[in-house]
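Note sheet for the following structure.
For this view, one protein chain was removed and the others were kept in their places.
Coming up: chain A.
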Amino acid sequence: MASNEPNVSSPRQGAPGFIHDWSAERRVFNVPWGKAMMWLFILSDVFIFACFLVGYMVLRMSTVEPWPDASEVFALTIAGQSIPLLLIAIMTFILISSSGTMALAVKYGYANDRRKTAVLLLITALLGASFVGMQAFEWAILIGEGVRPWENPWGAAQFGAVFFLITGFHGTHVTIGVIFIVIMAVKVMRGSLDGQRPGFLTGRKGNYGMVESLGLYWHFVDLVWVFIFAFFYLW
């Protein structure tokens, strides 16, 4: 949208600008609809993850059994050496990097650089997919050690339950993101966005704002991961 819209920024800064925006006619935010919708969706999703994490905290604090020690449970044994949090550090690094490539994709999208945008999107999808792959690997290790949703060898039964449910729910978000990023990359490569071709299902005209909205989702998923990381691996 940004390309064919006159730039109507709020005339005032700070609180007066805020009031001006909110009391304006037509629209409150100077953003395309798709972006406004994504922000709202993210807000709603924040509440989902918040409920999950609060539930986790309540369960962990109210259980009478010991809680498994994160630095032992999540350690990786390499060459006979147990290195705590190694895998998870790599996963986190990968996911954060993918936010960077996504941001670049958005930038080149607005510069109408089709090739770079598509390549960066594909790299982002690849990083996301490898994150999910490593998560599956970690699940496999834990399952191999006897962790189940209903029990584990080290303590409170709720450990497996919250771990699998919350990381699984987050992993689903990442997977959905990867799928959409791949679709978007194909659209970019085919030039659907430059040509404003209507979407197959929705009939909305293509534009690079879509890449940005998708990017917002992706950054959100990464940000949530930081919280999950902190609560599960560092607490």
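One rule holds in what follows: contacts are C-beta pairs under 8 Å (C-beta built on N, C-alpha and C of every residue); 3 or more make two chains touch, one makes a residue touch a chain; residues count from 1.
Quick note on the criterion: contacts and distances are computed from a predicted model.
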{"item": "Listed names \"Reductase\", \"Xanthine dehydrogenase family protein subunit M\", \"ABC transporter ATP-binding protein\" or \"Cytochrome c oxidase subunit 1\", matching UniProt entry of the absent chain", "value": "\"Cytochrome c oxidase subunit 1\""}
{"item": "Identified contact with the non-displayed chain, of A:F18, A:W33, A:F93 or A:F137", "value": "A:W33"}
{"item": "Candidates A:R114, A:R190 or A:K205 - the one touching the absent chain", "value": "A:K205"}
{"item": "Hidden partner chain, residues of chain A it touches", "value": "1, 4-6, 8, 22-33, 36-37, 40-41, 43-45, 47-48, 50-52, 55, 58-59, 62-65, 149-150, 156-158, 160-162, 165, 169, 198, 201-205"}
